[in-house]
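Structure, as structure tokens:
Complex shown without one protein chain; remaining protein chains in place.
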Amino acid sequence: MNAPFYKFDLFSQDFSLLIAFVIGIGFGFFLERGGLGSSTKLAAQFYFRDLTVFKVMFTAIITAMLGLYWLSWFGFLDLTLVYVNPTYILPQLLGGLIFGIGFVIGGLCPGTCLVSTSTGKIDGAFTLLGIFFGIFVFGETVTFLYDFLYSTSAGQITIPQLLNLPHSVVLLLIVVLAISGFAGAEALEKKYSAKEK
Amino acid sequence: MTSIVERLSLSSTRRVADEKKAQPYLNPYLAGIGLGIVLLLAFVVMGRGLGASGGFTSMLTAGVNAVAPEHAAQNEMYSSYIAESEQSPLTDWLVFELIGVVFGGLISAFFAGRIKKTVERGPGISSKGRLALAFFGGTLMGFAAKMARGCTSGQALTGGALMSVGSWIFMIAIFIGAYAFAYFMRRQWI
Partner (left out) sequence: MKMNSNKSFIKILMLLAILFALLAVVAGSPYKITIQPVSINEEFEIEGKSIKVIDVQELAKWIIDKRDDFYLVDTRVQNEFEKYHIPFALSISGEKLIDASVDKKEAIIIYDKSSRYSIKNIKPLINIRNEEVYFLKGGMDGWINEILFPDLRENNNLSKAEIEKIYKTSTYFGGKPTLDKGRPKRKYKREGC
């Protein structure tokens, strides 16, 4: 078992920054390849015209999820050393709702707006500026939000742990859900794109 | 590839149109697999996933720290992003990752002929209106991302793959919020 490499001291922190850059290139590359650098394409998701966002996102999730499982099962990767985001139920629920509203207004999310800006879309640049401004506003108001921000914490908890189900059962459920979702997405696209014409 | 003679005989507008012909996007499932593999690589090499909003916060922190260090020091958010060591907040994994994202997007767009200065918008709104809404949407997202400790890259993609409860709550809430509000934005997009 020697992965995650960084957690096993296989290279220095400085080198990890280089890794970050390389991984970022891959990230940006595939985002743009899939068309996620275009706000009109992303927003079409919410009118059922073009469900690319859903397809790309969930394909990525199940790919990584399956990869994590199998690499771990074969003893290559130590899953316990991978950082799991802590859960804060209410802040993430409310944050998600607000983010969703912002998403359909702006048409891009933080990662994709960078890709959008770098490929020349001015609306991407404005979204980017907006994000910085939003973070700035948060910074100025964080004192008042503190109590809410740290409420309903549940620690680093995963769905299998929450539902007390085996890891692989939840994995199967998510894979099946995603693929059913894809089938549904194809059907929706057919239906609503026809309407457009 | 058109021959030189053919090129010279084409009218200028047509030439421009040919050169700027964008290739179609990659199949979303294939793009998703590519993205998933990149994400997996991050887990395997670094033990962490991708992210975006944290990197932006680091950049903002560096900026605020340079302009008004006292404010940054006593503000809870900025001070947490300023490392105790001498290193600048810019020596952050996410910042370097984001720089990579810029290049990655550029490379992909370059080879697909998709680099173009434009304002993307639907038919029902002006450029100015679109830009204003883009800024406003970005503000909401920046704020919400800090509240939720992440954005679609960090929480939805990364946390989603790790089956983190909070991440899935966040992800589902995004879809609910966006679809619910989509009705009010339809002029902008469709």
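Every chain is named by a letter (A and B) in the order it is written, and numbering of its residues begins at 1.
Note that in this section a residue touches a chain if its C-beta (ideal position, glycine included) is under 8 Å from a C-beta of that chain, and two chains touch if they have at least 3 such contacts.
Note that the coordinates shown come from a computational prediction; the quantities given were computed from them, not determined experimentally.
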Given B:G34, B:G137 or B:G154, the one touching the chain that is not displayed:
B:G154
Sole residue of B:M77, B:L106 or B:I174 that reaches the chain not shown, by the stated touch rule
B:M77
Check the options B:I33, B:A144, B:V165 or B:M185 and report the residue that touches the missing chain.
B:I33
Hidden partner interface residues of chain B, rising order
27, 29-30, 33, 49-55, 76-77, 79-81, 94, 148-151, 153-155, 158-159
Listed in rising order, the chain A residues that touch the chain left out are 1, 7-9, 62-63, 66, 68-70, 72-73, 75, 78-80, 85-86, 142, 146, 166-169, 171-172, 175-176, 179, 182
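Throughout what follows, only the chains that are shown with their structure count from here on.
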Mean-CA-position distance for chain B and chain A (Å)
11
The chain B residues in contact with chain A across the complex are 25-26, 28-29, 31-50, 52-53, 56-57, 59-60, 64, 75-78, 91, 93-109, 112, 114-122, 130-182, 185-186, 188-190
Residues of chain A touching chain B in their complex?
3-7, 16-41, 43-47, 49, 52, 55-65, 67-68, 71, 76-77, 81-89, 91-111, 113-124, 126-140, 142-143, 145-146, 149, 154, 156-160, 162, 167, 170-171, 174, 182, 196
